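Only one protein chain is missing; all other protein chains are in place.
Up next is chain A:
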Amino acid sequence: MELFWYIAIGIVLTVFFVLDGYDFGAGIIHLFFAKTEKDKEVITKSAGLFWDSNEVWLVAAGGMLFMAFPTFYASVFSGFYLPLIIVLWLIIFRAIGLEFRGQFKYDMWKAIWDKSFGLSSLLLALFFGIALGNIVRGVNLGSVENGVSVHEEHYFFLPLWNSSFSPLTDHPGVIDWFTIIIGVIAVVTLAIHGANWIILKTNSSINLKLKGVIFKLNIVLAVLTVFSLYVWQLVNPTSLDNFIHKPYLMVFPIIYLIGVIGLFFIKKIKKDSHAFMLSTLIIVGGITSSLASLFPVILPSINNVNGHLTIYNTSASTYGLSVAMIWGIIGFSLLLVYFIVQKILTAGKIDHMDYGH
């Protein structure tokens, strides 16, 4: 049962990053590359039509975590209190940037909301990467000081940073040099993904240029990935054990690799949707590899007084999880129907769809 919900939530979260990922990415591209009003408008539209239905995946993942792993939900949400609230504020700025830009025709009004959309997309991508970095690094569960827990063993609180910015101390902050690296990887990945989305869905004038951008970003991504594997070893020496003991888990990193390697041929790929698939593979591979390296742990403890949080010691009752499985399957099927209907109705380039109020 725990495993079912672990996988279900994993899928929902991955879908969230694939879907909302392209509109975060569109925001990043918008911030740096959109110069003409026409491009700005069309890129805003390519995100604006979909951000709401994409963000629901995050809301659903939150609700499911609450239901299936309440102890984990309580521990992580209170422990990462400040960054989470900042993420909420950024989500608000991004959404109103997208929705309110077209309401007035004044240049200054539009410029404000363009920045609001672009900057908050960038920062959100960074923060989501940092969050992933924190999870794989682990936290000081129970806040152990001098060998004793000062809180219950599954609670903690992280400051935004500590002055050393090092992940190797007993009390790391949310932001340290390791999590920043993961954050930058997330930004680069989503920028690539967003660029692919723009090329796929719009006729903007920068589409050709964006292919070059993707190529360069992909080089950065490849270098950072190799580097991050090295530092991850330093931060969490057991990070590769799962892959050694269960070699079939290697499919996840391989998915990631296919995506990265494939994108080096971006200029040769004829169909835009194939390029988009490749960046989707990078995201899927990246998230699943991180989860697989921890499994069944979902939040490692960096002290040796309190144990890791796993899917087994944080879950709700078996009865609750099994009734939820029944409605969960019904819900997922409905969801699939909505999703297909929505995609059929919005297929093709979106330049000609109505947008703005």
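Keep this in mind: a residue touches a chain if its C-beta (ideal position, glycine included) is under 8 Å from a C-beta of that chain, and two chains touch if they have at least 3 such contacts; residues count from 1.
Simple rule for what comes next: contacts and distances are computed from a predicted model.
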Record-based protein name (UniProt) of the chain missing from this complex, from "Electron transfer flavoprotein subunit alpha", "Transcriptional regulator", "ABC transporter ATP-binding protein" or "Cytochrome bd-I ubiquinol oxidase subunit 1 apoprotein"
"Cytochrome bd-I ubiquinol oxidase subunit 1 apoprotein"
Option from A:Gly79, A:Gly259 or A:Gly285 whose C-beta touches the chain left out
A:Gly79
Touching the hidden chain in the complete assembly: which of A:Thr14, A:Thr44, A:Ser143 or A:Asn218 does that?
A:Ser143
Among A:Asn146, A:Ser163, A:Asn304 or A:Ser317, the residue in touch with the chain that has been omitted:
A:Ser317
Listed in rising order, the chain A residues that touch the chain left out are 49-50, 52-53, 55-56, 58-60, 62-64, 66-68, 70-71, 73-79, 81-82, 84-85, 88-89, 91-92, 95-96, 99-100, 103-104, 143, 151-152, 155-157, 316-317, 319-320, 323-324, 327-328, 331-332, 334-335, 338-339, 341-342, 345-346, 353-355, 357
